[in-house]
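Data first, discussion second: the structure below is written as structure tokens.
With one protein chain removed, the remaining protein chains of the complex are shown where they sit.
Right after this comes chain A.
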Amino acid sequence: MMESLLKLHNIHTHIGQFHILQGINFEAKAGEVSVLLGRNGAGKTTTLKTIMGLTPASNGTITFLDENIEKKPTYDIAKIGIGYVPEDQGIFGQLTVEENMKVAMRKVTDDALEKQDYVLELFPDLKKFWKKAGGHLSGGQKQMLSMARAFVNDSKLLLIDEPSKGLAPIVVEKVMEAIMEMKKRTTIVLVEQNFIMASRIGDTFTLIDDGRTVQQGAMNELIADDELKRKYLGIG
């Protein structure tokens, strides 16, 4: 039995006067890829932002490594070991790839440098365009830079929001391979609309609809359940 790294219990989130999340329950186990699924506007991005403290929860608890984090500021949450790869990648466009990595690397330690070497092996493009402005990278390269930034610190958990969005199939393939590689060293929570990809690399799924968790389980169960896929994902 693997230990639970992250656990959301009955999470509610308000943005302004809107009640966006209305009961998210979800668990990520160490070493697994947990996939959040659900149609557009279901609340997947908001769930990740709530974990990061960017749109703080108004109710419910989030535990990470047995610590309650739902009231912590974003930078503390990052520091205790959660890396975030946002939907828009959040690249600092006027900074070079190198400078983006510098801002990300909180402490220049042997461990961090080793991790940086490792991701640069994984994404040779980043090494190639080391001195190029982040804003001038291709969509796929921005995705890789964003993942590299999140990984370079001692992140025990990576939150990755729709990494395949807007990318050409061949680039998606590369990104997915990289995620599977990173999985060997860290735990991943992935939002992915591309069900083929999601089912290939996900160990477990959590289905979100209208801001609520409607189903969770092993990925195999979802693959076999045409009814569930039709109802919430519009496929199958």
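In this section, a contact is a pair of C-beta atoms (placed from the backbone, for glycine too) under 8 Å apart; a residue touches a chain by one contact, two chains touch by 3 or more; residues count from 1.
One rule holds for everything that comes next: contacts and distances are computed from a predicted model.
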Exercise. For the chain that's not shown, choose its UniProt protein name out of "Predicted Fe-Mo cluster-binding protein, NifX family", "Sarcosine oxidase subunit gamma", "OB-fold protein" or "Branched-chain amino acid ABC transporter permease".
Key: "Branched-chain amino acid ABC transporter permease"
Exercise. May I ask which residue of A:44, A:115 or A:149 touches the chain that does not appear here?
Key: A:149
Quiz item: Which listed residue, A:93, A:124 or A:139, touches the chain dropped from view?
Solution: A:93
Quiz item: Which of these, A:19, A:71 or A:102, touches the one chain of the complex that we don't see?
Solution: A:102
Practice problem: Over the whole complex, note the residues of chain A touching the chain we left out. | Solution: 52, 54, 73-75, 78-79, 84, 86, 88, 90-95, 99-100, 102-104, 106, 135, 149-150, 153
